[in-house]
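All protein chains of the complex are present and in place, except for one that has been dropped.
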Amino acid sequence: MGETANIRRIRYLLIALVALYLIGPTLVVIWLSFSTDEVLRFPPHLFSWRWYEVFLFDERWNEAVRRSLLVGSLATFLATIIGSVAAFGTARTRLPGKQIVEIFAIAPLVVPPIILATGGYSLFAKLDMIGSNIGLAIMHTVLGVPYVYLIVSSALARTDPSIELAALSLGANRWRTIRDVSIPANLPAIITGALFAFLISFDEVVVTVFLSGSLAPTLPVRVFSSLSLAVSPVVAAVSTVQIIIAIVLMCLVGFLQRWQRRWAEAVAH
Amino acid sequence: MGETANIRRIRYLLIALVALYLIGPTLVVIWLSFSTDEVLRFPPHLFSWRWYEVFLFDERWNEAVRRSLLVGSLATFLATIIGSVAAFGTARTRLPGKQIVEIFAIAPLVVPPIILATGGYSLFAKLDMIGSNIGLAIMHTVLGVPYVYLIVSSALARTDPSIELAALSLGANRWRTIRDVSIPANLPAIITGALFAFLISFDEVVVTVFLSGSLAPTLPVRVFSSLSLAVSPVVAAVSTVQIIIAIVLMCLVGFLQRWQRRWAEAVAH
Amino acid sequence: MSAHLGSITGSRVQMRNLTKEYGIVRAVDNVSLDIEPGEFISLLGPSGSGKTTALMMLAGFERTTSGTIHIGEQDVTLVPPFARGIGMVFQSYALFPHMSVYDNISYPLKLRRMSKLEIDERVRRAMDMVKLPPDKFANRLPQQLSGGQRQRVALVRALIYEPHVLLMDEPMGALDKNLREELKLELLSLQERLRLTIVYVTHDQGEALMLSNRAAVMRDGRIEQVANPEALYRRPQTEFVANFLGEANLVPVEQSSEREFTLPDGQVVRSSPDISVDPSQSYLLLLRPEEIEVCAEAEAMLRGRIQSTVYLGSSIRIDVDTPIGVLTVVAKPNQSRRFERNQIVGLRFATGDAVLVPKEARAG
Partner (left out) sequence: MSAHLGSITGSRVQMRNLTKEYGIVRAVDNVSLDIEPGEFISLLGPSGSGKTTALMMLAGFERTTSGTIHIGEQDVTLVPPFARGIGMVFQSYALFPHMSVYDNISYPLKLRRMSKLEIDERVRRAMDMVKLPPDKFANRLPQQLSGGQRQRVALVRALIYEPHVLLMDEPMGALDKNLREELKLELLSLQERLRLTIVYVTHDQGEALMLSNRAAVMRDGRIEQVANPEALYRRPQTEFVANFLGEANLVPVEQSSEREFTLPDGQVVRSSPDISVDPSQSYLLLLRPEEIEVCAEAEAMLRGRIQSTVYLGSSIRIDVDTPIGVLTVVAKPNQSRRFERNQIVGLRFATGDAVLVPKEARAG
């Protein structure tokens, strides 16, 4: 109110600088991916699609993509079920010990990944499951549960809790109430949670490094190892693909959230 | 309603199993840290404090702790300021382009860490800042901003927006309003955000591996390297210390959140 | 909502010694109430009086701690909500946000495995009845409706499967004033046609007086009085009921003979013969503001000084300081007569058939 145009210009400049800083590293990666150089160096010589070709036609990269998708799907499936059930349990029932359920559901978010790596490695080494997709998916599930839990919980906090009572009063038994009302009325949030769980699995490095063993690693771990060894611009191309996937999923999330929020407006107040 | 005691017992058993699964790996690490064995193996022979002694008196571990604290403090300071300013900007002003600020502030949460590692490495290699504490702190700041932003934003959504107008009407200028009302009325959330930013920096591995260069690594990176080389139970001891720090910080967070929530109740209705 | 719904007649509902405890708190405390078939009964009380908890037990959403509930001939105390054959309208309306208006209304019929054809016919007819033409509204989502439209959808959805009891939990709470008046009249005419048994929870005494055949005034989990609106307003049995239903002047009186009571200024009023008086109890005389008339000083029973006047449009509220206490009087505004502060005015009221209310013992 009353500030001059100059102050406003400086303010916008500052915002732009901070914004650039926050996404700068990402932009650098995208830039690098079109490099013509043989090694990763900054600033790159432009412009070529060659590293995308390498990524697309190299069998080792393809295998990494397949493994990422397989593990990611399994982990997403499990995390979505566990996280959603926990969210409904704490938001809609009167079980004692809700707070404890909440703590367990959020815990993996706070536990340092290096600890999950250490613990998971020790456990699965004993079970001879190092390198198994199942073992990896189980650990990724642990990482995904808190996201599903938090997203579904916050949607439930905004959804009218009496819609389930209404279904019961209209003659639906418990199972039909869950099937016809509880799940569909919160579907956008459940899908959002699932997308996050997938993204977590798809991006995770630390735990995966230890659990993938000698078998083909997932995509990000392959990037990680490539970086440690020969720093080839193909990792920039792979990373760019990962960024694009993340952006697409987040646009989907934005759409789903608007959908869920509009549903929440159906409540009288 | 009408279920028998048996069904309820089965339900509790299921909850307990899932809970154990979610925090199982963490418990394993704590268990391992008291091993008497020379190498990490499961189940361990118990009981000894020797690995804690190694951690406490080994200069290389001590150096890692110092570096973690230094980088963490710097990153926390920067992330708290940037995240809080962005949160206030989007929640309490009418600047156009709020949504864009929001997207930039949350972006680092969604960008795969491996990309931040690639981008950051390329950038800082050029600037000859690989191994510098400043460079590392800058990258950790990027990782911490979204947490501060989300936590402070959600507190602001619950705080009465008219308290700032009230301060202005009572005669406080803009600066005094920020100092006397905006900041203190949201202090618990700002501190919570800072704690999260610190924890993120204190736990981060992927980005740090690439940016710490040949100098002493931070604590989790040292654990990571130790695991890759000789798997000694000292890493379990270090991890246990990390877990304890995380738990203490989270208890603090729980306390701060209750505090902020009680303040939100001061709003009419 | 006629045609198919025309044949409904409500069931009898009986609550017997109903109690609900949460830990050490008794939300509902030994409530018994017989509701006649086709009766519109309100549970009226301030928040925390247990009215909503009682309704939740009727619906089956809350287990009873003790006591029984009968709907019709059946003991439903342990029957789950979906098998009680009730309809319910929630304060938030509880429309399914992911279903269109049509799907919301047809949901209970689908659960009852009706044919598509019959469902379609019924839903369309019902929507027409409540002035939501199917062509326009069938495919809308609840969030695309106004408050009043949502309320009507919720009502139709709760009635389309012809339940014999309709439970309503403050259904007007979220509507603005004009809409509320309109829907109250609609609800009255609906009930007149269908002769449903309606249990209506509200904290608004005006709503309860206007809508119900009888109202049960609740306080601290117990029923204070059950009666028709006029009896509640004119012959409350407790001080709480007298104060809760509209404004009340309560003047302390002393019993002088069996039916005669003395006011603080020595005047005598005769109690209504149908009120039985306990000699060990202190009583208060109830004077509703509109029962006191402002008159010329010569004709007055009482004189007093005006403490404050408040203009309310259709009436003027005057507080008059009299020898028997400060009395609130409601007078019609009148161009020729003005009321000013500190003016001395005369008051009079009928002294026969006085309504006496037992004085409440207060702690301290």
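In this document, chain identifiers A, B and C correspond to the written order of the chains, with residue numbering beginning at 1 in each.
Here is the rule we use: a contact is a pair of C-beta atoms (placed from the backbone, for glycine too) under 8 Å apart; a residue touches a chain by one contact, two chains touch by 3 or more.
Remember, it's a predicted structure, so these values are computed and weren't measured experimentally.
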Selected from B:L22, B:M129, B:L143 or B:A185 as touching the chain missing from the view: B:A185
Contact with the hidden chain (one of C:M127, C:L141, C:L209 or C:L286): C:L209
Residue of C:G147, C:G246, C:G325 or C:P358 touching the missing chain in the full complex: C:G246
Residues of chain B (touch criterion as defined above) contacting the omitted chain: 159-160, 162-163, 165-173, 176, 180-181, 184-185, 187, 262-269
Residues belonging to chain C that touch the chain removed from view: 184-185, 188, 205-206, 209-210, 229-230, 233-234, 245-247, 288-290, 308, 310-315, 330, 332-333
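Criterion: only the chains that are shown with their structure count from here on.
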Computed distance of Cα centres, chain C from chain B, in Å: 54
Separation of mean Cα positions, chain C and chain A [Å, integer]: 52
Touching two or more other chains - residue numbers and ranges from chain C: 60, 80
